[in-house]
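Here the complex is missing a single protein chain, while all its other protein chains stay put.
The chains carry the letters A and B, assigned in the order they are written, with residues numbered from 1 in each.
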Amino acid sequence: MAELTAVQDLNKGLVRENPLFVLVLGTCPALALTTTVVNALGMGLAVTFVLAMSNVAISLLRKVIPSEVRIPAYIVVIASFVTMVDMLMEAYFLSLYQALGVFIPLIVVNCIILGRAEAFAAKNGLWRSLLDGLGMGLGYMLALGSMALIREVLGNGTLLSGTPLEMVVFGEGFKANPVLVMVLPPGAFLTFGLLMVGANRLRRS
Amino acid sequence: MKAEIRWIVVLTSICAVSAGLLGLVNSLTTAPIAAARAQTTLDAVQTVLPAFDRLAGPESVRTALGEADAPPMYAAFQEGKLVGVALEVSDAGGFGGEVSYMVGLLPDGKVHALRVLGHKETPGLGSKLADEKFSSQFKGLVVPAEGLKVTKDGGTIQAITGATISSRTATRSVNQAMETLRKYLQRLPAAGAQAQPTQGGSRG
Partner (left out) sequence: MELSVAGYFQLIFWAVFVNNFILAQFLGICPFLGVSKKIESSMGMGIAVVFVITVSSVITWLLYHLLLAPLGLSFLKTIVFILVIAALVQFVEMVIKKLSPGLFQALGIYLPLITTNCAVLGAALLAIQKDFNFLQSLLYGFAASVGFALVLVVFAGIRQRMDTTTETPAFLRGMPVTLVAAGILSLAFLGFAGMVKM
(Lines give C-alpha, C1' and ligand atoms only; values in the text may rest on other atoms or scores of the structure.)
Protein backbone atom coordinates (compact mmCIF):
# COMPACT_ATOMS: atom_id res chain seq x y z
CA MET A 1 0.00 0.00 0.00
CA ALA A 2 2.82 2.38 0.94
CA GLU A 3 4.49 1.75 -2.39
CA LEU A 4 1.26 2.43 -4.20
CA THR A 5 0.90 5.89 -2.62
CA ALA A 6 4.50 6.70 -3.42
CA VAL A 7 3.88 5.96 -7.09
CA GLN A 8 0.65 7.94 -6.95
CA ASP A 9 2.36 10.94 -5.33
CA LEU A 10 4.84 11.01 -8.15
CA ASN A 11 2.38 10.17 -10.90
CA LYS A 12 -0.53 12.44 -10.30
CA GLY A 13 1.33 15.57 -11.39
CA LEU A 14 2.20 14.05 -14.73
CA VAL A 15 -1.29 13.63 -16.15
CA ARG A 16 -4.28 13.49 -13.80
CA GLU A 17 -3.44 16.68 -11.90
CA ASN A 18 -1.10 18.22 -14.45
CA PRO A 19 -0.34 21.71 -13.13
CA LEU A 20 -0.56 23.43 -16.50
CA PHE A 21 -3.25 21.64 -18.48
CA VAL A 22 -5.54 20.54 -15.65
CA LEU A 23 -5.00 22.99 -12.79
CA VAL A 24 -4.13 25.87 -15.21
CA LEU A 25 -1.35 27.19 -12.96
CA GLY A 26 1.98 28.68 -14.01
CA THR A 27 0.57 30.01 -17.27
CA CYS A 28 2.86 33.03 -17.65
CA PRO A 29 6.13 31.15 -18.29
CA ALA A 30 4.18 28.57 -20.31
CA LEU A 31 3.28 31.29 -22.80
CA ALA A 32 6.48 33.32 -22.64
CA LEU A 33 9.22 30.70 -22.61
CA THR A 34 7.98 28.00 -24.96
CA THR A 35 9.52 29.43 -28.14
CA THR A 36 12.27 26.81 -27.97
CA VAL A 37 12.39 23.39 -26.36
CA VAL A 38 15.64 24.25 -24.59
CA ASN A 39 14.13 27.29 -22.83
CA ALA A 40 11.04 25.32 -21.87
CA LEU A 41 12.99 22.43 -20.38
CA GLY A 42 15.35 24.83 -18.59
CA MET A 43 12.41 26.60 -17.00
CA GLY A 44 10.79 23.26 -16.18
CA LEU A 45 13.94 22.10 -14.40
CA ALA A 46 14.23 25.33 -12.42
CA VAL A 47 10.60 25.04 -11.30
CA THR A 48 11.03 21.35 -10.43
CA PHE A 49 14.06 22.16 -8.28
CA VAL A 50 12.31 24.96 -6.41
CA LEU A 51 9.14 22.90 -5.99
CA ALA A 52 10.94 19.84 -4.61
CA MET A 53 13.17 21.86 -2.27
CA SER A 54 10.41 24.09 -0.95
CA ASN A 55 8.10 21.11 -0.44
CA VAL A 56 10.83 19.38 1.58
CA ALA A 57 11.62 22.49 3.65
CA ILE A 58 7.99 23.27 4.35
CA SER A 59 7.19 19.67 5.23
CA LEU A 60 10.09 19.71 7.72
CA LEU A 61 8.93 23.01 9.21
CA ARG A 62 5.22 22.19 9.20
CA LYS A 63 5.02 21.58 12.96
CA VAL A 64 7.06 24.70 13.79
CA ILE A 65 5.24 27.26 11.66
CA PRO A 66 2.07 28.59 13.33
CA SER A 67 -0.82 28.41 10.88
CA GLU A 68 -1.66 32.12 11.26
CA VAL A 69 1.64 33.23 9.74
CA ARG A 70 2.16 30.30 7.40
CA ILE A 71 1.74 32.22 4.13
CA PRO A 72 4.53 34.80 4.76
CA ALA A 73 6.72 31.97 6.08
CA TYR A 74 6.13 29.91 2.92
CA ILE A 75 6.81 32.93 0.73
CA VAL A 76 10.18 33.52 2.41
CA VAL A 77 11.16 29.86 2.04
CA ILE A 78 10.13 29.77 -1.63
CA ALA A 79 11.78 33.11 -2.42
CA SER A 80 15.04 31.86 -0.89
CA PHE A 81 15.18 28.80 -3.11
CA VAL A 82 14.24 30.89 -6.14
CA THR A 83 17.04 33.36 -5.42
CA MET A 84 19.50 30.46 -5.09
CA VAL A 85 18.42 29.06 -8.47
CA ASP A 86 18.73 32.57 -9.92
CA MET A 87 22.35 32.96 -8.75
CA LEU A 88 23.41 29.42 -9.65
CA MET A 89 21.98 29.67 -13.16
CA GLU A 90 23.67 33.01 -13.75
CA ALA A 91 26.98 31.49 -12.69
CA TYR A 92 26.80 28.20 -14.56
CA PHE A 93 24.19 28.52 -17.35
CA LEU A 94 24.55 32.15 -18.40
CA SER A 95 22.96 31.97 -21.85
CA LEU A 96 19.92 30.05 -20.56
CA TYR A 97 19.71 32.50 -17.66
CA GLN A 98 19.61 35.40 -20.10
CA ALA A 99 16.98 33.69 -22.24
CA LEU A 100 14.66 33.03 -19.28
CA GLY A 101 15.14 36.56 -17.93
CA VAL A 102 12.70 37.93 -15.41
CA PHE A 103 10.74 34.68 -15.33
CA ILE A 104 13.30 33.07 -13.02
CA PRO A 105 12.70 35.44 -10.08
CA LEU A 106 9.00 35.30 -10.95
CA ILE A 107 8.95 31.58 -10.00
CA VAL A 108 8.25 33.03 -6.52
CA VAL A 109 4.73 33.99 -7.53
CA ASN A 110 4.12 30.85 -9.57
CA CYS A 111 0.91 29.55 -8.00
CA ILE A 112 1.98 25.91 -8.39
CA ILE A 113 4.64 26.28 -5.71
CA LEU A 114 2.61 28.07 -3.06
CA GLY A 115 -0.32 25.83 -3.96
CA ARG A 116 1.62 22.60 -3.35
CA ALA A 117 3.11 24.00 -0.13
CA GLU A 118 -0.34 24.78 1.18
CA ALA A 119 -2.23 21.77 -0.16
CA PHE A 120 0.36 19.02 0.26
CA ALA A 121 3.67 19.77 1.99
CA ALA A 122 1.98 21.41 4.99
CA LYS A 123 0.06 18.20 5.70
CA ASN A 124 2.42 15.41 4.68
CA GLY A 125 5.79 13.95 5.59
CA LEU A 126 9.14 14.71 4.01
CA TRP A 127 9.32 11.75 1.65
CA ARG A 128 5.83 12.13 0.22
CA SER A 129 6.27 15.91 -0.13
CA LEU A 130 9.48 15.42 -2.06
CA LEU A 131 7.77 12.97 -4.43
CA ASP A 132 4.82 15.30 -4.83
CA GLY A 133 7.14 18.21 -5.66
CA LEU A 134 9.12 16.15 -8.16
CA GLY A 135 5.98 14.76 -9.80
CA MET A 136 4.32 18.16 -10.12
CA GLY A 137 7.55 19.73 -11.38
CA LEU A 138 8.09 17.03 -13.99
CA GLY A 139 4.45 17.28 -15.06
CA TYR A 140 4.93 21.00 -15.53
CA MET A 141 8.16 20.45 -17.44
CA LEU A 142 6.43 17.91 -19.68
CA ALA A 143 3.63 20.38 -20.39
CA LEU A 144 6.06 23.21 -21.20
CA GLY A 145 8.11 20.86 -23.36
CA SER A 146 5.11 19.73 -25.40
CA MET A 147 4.05 23.34 -26.05
CA ALA A 148 7.59 24.27 -27.03
CA LEU A 149 7.91 21.24 -29.31
CA ILE A 150 4.91 22.40 -31.37
CA ARG A 151 5.94 26.06 -31.38
CA GLU A 152 9.61 25.52 -32.22
CA VAL A 153 9.03 22.95 -34.96
CA LEU A 154 6.28 24.94 -36.71
CA GLY A 155 7.47 28.44 -35.94
CA ASN A 156 11.21 28.05 -36.39
CA GLY A 157 11.52 24.84 -38.39
CA THR A 158 14.07 23.45 -35.95
CA LEU A 159 14.25 21.19 -32.95
CA LEU A 160 16.56 21.70 -29.94
CA SER A 161 17.96 24.90 -31.42
CA GLY A 162 20.64 26.38 -29.18
CA THR A 163 22.26 23.00 -28.52
CA PRO A 164 24.78 20.96 -30.53
CA LEU A 165 21.90 18.56 -31.29
CA GLU A 166 20.01 21.19 -33.27
CA MET A 167 18.19 19.73 -36.27
CA VAL A 168 16.12 21.06 -39.12
CA VAL A 169 12.77 19.31 -39.15
CA PHE A 170 10.97 19.97 -42.46
CA GLY A 171 13.97 20.95 -44.56
CA GLU A 172 15.75 24.23 -45.22
CA GLY A 173 12.93 25.61 -47.37
CA PHE A 174 10.49 25.41 -44.47
CA LYS A 175 13.07 26.78 -42.06
CA ALA A 176 13.45 29.87 -44.26
CA ASN A 177 9.69 30.48 -44.28
CA PRO A 178 8.18 28.84 -41.20
CA VAL A 179 4.76 29.49 -39.64
CA LEU A 180 6.15 32.58 -37.95
CA VAL A 181 3.08 33.37 -35.90
CA MET A 182 3.76 30.27 -33.78
CA VAL A 183 6.81 31.80 -32.12
CA LEU A 184 5.12 35.20 -31.75
CA PRO A 185 2.81 35.94 -28.80
CA PRO A 186 -0.44 34.96 -30.60
CA GLY A 187 1.02 31.52 -31.33
CA ALA A 188 1.55 30.99 -27.62
CA PHE A 189 -2.13 31.50 -26.86
CA LEU A 190 -3.26 29.42 -29.84
CA THR A 191 -0.97 26.49 -29.02
CA PHE A 192 -2.02 26.54 -25.39
CA GLY A 193 -5.71 26.64 -26.36
CA LEU A 194 -5.44 23.77 -28.80
CA LEU A 195 -3.45 21.60 -26.39
CA MET A 196 -6.12 22.35 -23.81
CA VAL A 197 -8.71 20.81 -26.15
CA GLY A 198 -6.62 17.67 -26.24
CA ALA A 199 -6.13 17.63 -22.48
CA ASN A 200 -9.87 18.03 -21.88
CA ARG A 201 -10.55 15.15 -24.28
CA LEU A 202 -8.06 12.89 -22.53
CA ARG A 203 -9.49 13.67 -19.15
CA ARG A 204 -13.08 13.02 -20.17
CA SER A 205 -12.41 9.66 -21.81
CA MET B 1 0.40 37.39 23.63
CA LYS B 2 2.35 34.14 23.78
CA ALA B 3 1.12 33.23 20.33
CA GLU B 4 2.24 36.53 18.84
CA ILE B 5 5.72 36.13 20.28
CA ARG B 6 5.91 32.71 18.70
CA TRP B 7 4.89 34.14 15.33
CA ILE B 8 7.58 36.76 15.50
CA VAL B 9 10.24 34.31 16.64
CA VAL B 10 9.41 31.80 13.89
CA LEU B 11 9.22 34.38 11.09
CA THR B 12 12.38 36.14 12.20
CA SER B 13 14.33 32.89 12.40
CA ILE B 14 13.16 31.80 8.96
CA CYS B 15 14.15 35.18 7.51
CA ALA B 16 17.53 35.10 9.27
CA VAL B 17 18.33 31.57 8.07
CA SER B 18 17.29 32.47 4.50
CA ALA B 19 19.30 35.66 4.45
CA GLY B 20 22.33 33.82 5.82
CA LEU B 21 22.06 31.01 3.27
CA LEU B 22 21.59 33.45 0.41
CA GLY B 23 24.55 35.51 1.54
CA LEU B 24 26.63 32.33 1.46
CA VAL B 25 25.42 31.29 -2.01
CA ASN B 26 25.94 34.87 -3.21
CA SER B 27 29.54 34.95 -2.02
CA LEU B 28 30.16 31.55 -3.65
CA THR B 29 28.66 32.57 -7.01
CA THR B 30 30.01 36.13 -7.38
CA ALA B 31 33.31 35.02 -8.91
CA PRO B 32 31.80 32.36 -11.25
CA ILE B 33 29.19 34.89 -12.46
CA ALA B 34 31.87 37.46 -13.31
CA ALA B 35 33.94 34.75 -15.01
CA ALA B 36 30.96 33.51 -17.04
CA ARG B 37 30.15 37.04 -18.23
CA ALA B 38 33.77 37.71 -19.15
CA GLN B 39 33.93 34.38 -21.00
CA THR B 40 30.84 35.23 -23.06
CA THR B 41 32.44 38.50 -24.20
CA LEU B 42 35.75 36.78 -24.88
CA ASP B 43 33.98 34.12 -26.95
CA ALA B 44 32.43 36.87 -29.06
CA VAL B 45 35.81 38.58 -29.49
CA GLN B 46 37.41 35.32 -30.56
CA THR B 47 34.79 34.57 -33.21
CA VAL B 48 35.11 37.96 -34.94
CA LEU B 49 38.90 38.18 -35.20
CA PRO B 50 41.60 36.37 -37.22
CA ALA B 51 44.10 34.17 -35.37
CA PHE B 52 45.92 35.96 -32.54
CA ASP B 53 48.13 35.05 -29.60
CA ARG B 54 47.81 38.11 -27.38
CA LEU B 55 44.78 40.26 -26.55
CA ALA B 56 44.44 43.66 -24.88
CA GLY B 57 41.05 44.27 -23.23
CA PRO B 58 39.18 47.60 -23.10
CA GLU B 59 40.92 48.71 -19.89
CA SER B 60 44.44 48.06 -21.21
CA VAL B 61 43.57 49.75 -24.49
CA ARG B 62 42.31 52.82 -22.64
CA THR B 63 45.47 52.96 -20.56
CA ALA B 64 47.66 52.63 -23.66
CA LEU B 65 45.74 55.37 -25.45
CA GLY B 66 45.71 57.56 -22.39
CA GLU B 67 41.97 58.12 -22.88
CA ALA B 68 39.79 56.96 -20.01
CA ASP B 69 36.58 57.36 -21.99
CA ALA B 70 37.59 55.65 -25.25
CA PRO B 71 34.90 53.21 -26.51
CA PRO B 72 35.38 49.55 -25.53
CA MET B 73 37.97 48.00 -27.91
CA TYR B 74 39.81 44.67 -27.88
CA ALA B 75 43.14 44.79 -29.71
CA ALA B 76 44.46 41.44 -30.93
CA PHE B 77 48.16 40.80 -31.63
CA GLN B 78 49.95 37.97 -33.41
CA GLU B 79 53.72 37.78 -32.87
CA GLY B 80 53.69 41.37 -31.63
CA LYS B 81 51.82 42.78 -34.64
CA LEU B 82 48.31 44.25 -34.47
CA VAL B 83 46.12 41.85 -36.47
CA GLY B 84 42.61 42.94 -35.62
CA VAL B 85 40.38 45.03 -33.39
CA ALA B 86 37.03 43.98 -31.96
CA LEU B 87 34.60 46.71 -30.94
CA GLU B 88 31.43 46.48 -28.92
CA VAL B 89 28.83 48.67 -30.64
CA SER B 90 25.13 49.09 -30.06
CA ASP B 91 22.48 50.70 -32.19
CA ALA B 92 19.18 51.85 -30.74
CA GLY B 93 17.37 51.95 -34.09
CA GLY B 94 16.25 48.33 -34.23
CA PHE B 95 12.61 47.31 -34.64
CA GLY B 96 12.30 46.22 -31.03
CA GLY B 97 14.93 48.50 -29.51
CA GLU B 98 18.65 48.27 -29.06
CA VAL B 99 20.77 45.75 -30.97
CA SER B 100 24.34 45.24 -29.81
CA TYR B 101 27.18 43.78 -31.88
CA MET B 102 30.76 42.70 -31.56
CA VAL B 103 32.40 43.93 -34.77
CA GLY B 104 35.80 42.55 -35.80
CA LEU B 105 37.88 44.85 -38.02
CA LEU B 106 41.32 44.46 -39.60
CA PRO B 107 44.07 47.10 -39.48
CA ASP B 108 43.81 47.52 -43.28
CA GLY B 109 40.26 48.85 -42.85
CA LYS B 110 38.39 45.69 -43.89
CA VAL B 111 35.56 44.05 -41.97
CA HIS B 112 36.46 40.59 -40.67
CA ALA B 113 33.22 39.43 -39.02
CA LEU B 114 30.40 40.59 -36.83
CA ARG B 115 28.31 38.90 -34.22
CA VAL B 116 25.07 39.88 -32.50
CA LEU B 117 25.48 40.12 -28.73
CA GLY B 118 21.91 40.97 -27.85
CA HIS B 119 18.68 42.03 -29.56
CA LYS B 120 14.93 42.32 -29.05
CA GLU B 121 13.94 41.98 -32.71
CA THR B 122 10.95 39.99 -33.96
CA PRO B 123 11.63 36.24 -33.80
CA GLY B 124 11.92 34.75 -37.26
CA LEU B 125 12.37 38.12 -39.03
CA GLY B 126 14.76 40.55 -37.37
CA SER B 127 16.21 37.73 -35.31
CA LYS B 128 17.86 36.49 -38.53
CA LEU B 129 20.48 39.19 -37.91
CA ALA B 130 22.23 36.49 -35.93
CA ASP B 131 22.30 34.12 -38.92
CA GLU B 132 25.56 33.40 -40.70
CA LYS B 133 23.79 33.98 -44.03
CA PHE B 134 23.30 37.66 -43.25
CA SER B 135 26.48 38.47 -41.35
CA SER B 136 28.86 36.68 -43.76
CA GLN B 137 28.09 39.37 -46.40
CA PHE B 138 30.26 41.78 -44.45
CA LYS B 139 33.41 39.65 -44.50
CA GLY B 140 36.28 41.29 -46.33
CA LEU B 141 34.36 44.45 -47.23
CA VAL B 142 36.11 47.78 -47.30
CA VAL B 143 33.92 50.38 -45.63
CA PRO B 144 33.58 53.34 -48.05
CA ALA B 145 33.81 56.92 -46.79
CA GLU B 146 30.03 57.35 -46.85
CA GLY B 147 29.57 54.08 -44.98
CA LEU B 148 27.99 50.70 -45.80
CA LYS B 149 24.30 50.73 -46.70
CA VAL B 150 21.59 48.18 -47.46
CA THR B 151 20.54 47.90 -51.15
CA LYS B 152 17.28 49.76 -50.48
CA ASP B 153 19.33 52.80 -49.44
CA GLY B 154 21.59 52.48 -52.47
CA GLY B 155 24.24 50.31 -50.84
CA THR B 156 25.53 46.79 -51.32
CA ILE B 157 24.29 44.90 -48.26
CA GLN B 158 21.36 42.56 -48.92
CA ALA B 159 18.83 43.26 -46.13
CA ILE B 160 16.97 40.40 -44.49
CA THR B 161 13.60 39.96 -46.22
CA GLY B 162 10.95 41.78 -44.22
CA ALA B 163 13.47 43.20 -41.78
CA THR B 164 15.13 46.21 -43.40
CA ILE B 165 14.98 48.22 -40.18
CA SER B 166 16.76 45.44 -38.29
CA SER B 167 19.33 45.07 -41.08
CA ARG B 168 20.19 48.76 -40.95
CA THR B 169 21.36 48.35 -37.36
CA ALA B 170 24.14 46.11 -38.69
CA THR B 171 25.36 48.53 -41.38
CA ARG B 172 25.21 51.47 -38.98
CA SER B 173 27.07 49.52 -36.29
CA VAL B 174 29.83 48.46 -38.68
CA ASN B 175 30.16 52.07 -39.90
CA GLN B 176 30.33 53.32 -36.34
CA ALA B 177 32.94 50.71 -35.41
CA MET B 178 35.02 51.69 -38.44
CA GLU B 179 34.83 55.37 -37.57
CA THR B 180 36.10 54.61 -34.07
CA LEU B 181 38.89 52.44 -35.47
CA ARG B 182 40.03 55.15 -37.91
CA LYS B 183 40.28 57.57 -35.03
CA TYR B 184 42.46 55.30 -32.89
CA LEU B 185 44.22 53.00 -35.39
CA GLN B 186 47.55 54.86 -35.41
CA ARG B 187 47.88 54.66 -31.65
CA LEU B 188 46.52 51.13 -31.09
CA PRO B 189 49.79 49.17 -31.55
CA ALA B 190 50.89 50.77 -28.27
CA ALA B 191 48.45 48.50 -26.47
CA GLY B 192 50.58 45.53 -27.53
CA ALA B 193 52.80 45.94 -24.49
CA GLN B 194 49.87 45.28 -22.19
CA ALA B 195 48.23 42.47 -24.17
CA GLN B 196 47.71 39.24 -22.26
CA PRO B 197 48.52 35.87 -23.85
CA THR B 198 45.18 34.60 -25.19
CA GLN B 199 44.62 32.05 -27.91
CA GLY B 200 41.82 32.52 -30.37
CA GLY B 201 40.45 33.91 -33.53
CA SER B 202 41.14 30.88 -35.70
CA ARG B 203 37.46 30.27 -36.27
CA GLY B 204 36.96 33.56 -38.09
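Convention: contacts are C-beta pairs under 8 Å (C-beta built on N, C-alpha and C of every residue); 3 or more make two chains touch, one makes a residue touch a chain.
In this text the structure is predicted, and so the values were computed from the model without any measurement.
A.B. asks: Which listed residue, B:Asn26, B:Gln39, B:Ser136 or B:Thr161, touches the chain dropped from view?
C.D. replies: Checking each option in B:Asn26, B:Gln39, B:Ser136 or B:Thr161, the one touching the absent chain turns out to be B:Asn26.
A.B. asks: From the list A:Leu14, A:Leu94, A:Val109 or A:Val179, which touches the chain that is not on show?
C.D. replies: A:Val109
A.B. asks: In the full complex, which of A:Cys28, A:Ala119, A:Ala176 or A:Leu202 touches the chain missing from this view?
C.D. replies: Of the candidates A:Cys28, A:Ala119, A:Ala176 or A:Leu202, A:Cys28 is in touch with the missing chain.
A.B. asks: Touching the absent chain in the whole complex: find that residue among B:Gly97, B:Gly118 or B:Pro144.
C.D. replies: Residue touching the chain left out of view: B:Gly97.
A.B. asks: Could you pull out which residues of chain B are in touch with the chain that's been left out?
C.D. replies: 18-19, 22, 26, 92-98, 122, 165
A.B. asks: If the missing chain were put back, which residues of chain A would it touch?
C.D. replies: Where chain A meets the chain not shown: residues 24-25, 27-29, 31-32, 71-72, 75-76, 79-80, 82-83, 86-87, 102, 105-106, 108-111, 114, 181, 184-190, 192-194, 196-197, 200-201.
Just so it is clear, only the chains that are shown with their structure count from here on.
A.B. asks: Provide the C-alpha centroid distance between chain A and chain B, rounded to the nearest whole angstrom.
C.D. replies: Whole-Å distance between the two chain centres: 32.
A.B. asks: For the complex, which residues does chain B have touching chain A?
C.D. replies: For this pair, the touching residues of chain B are 3, 6-7, 10-11, 14-15, 18, 21-22, 25-26, 29, 32-33, 36-37, 40, 118, 122-125.
A.B. asks: Across the complex, what residues on chain A touch chain B?
C.D. replies: 35, 61, 64-66, 68-69, 72-73, 76-77, 79-80, 83-84, 87-88, 90-92, 94-95, 98, 155-156, 178, 180, 183-184
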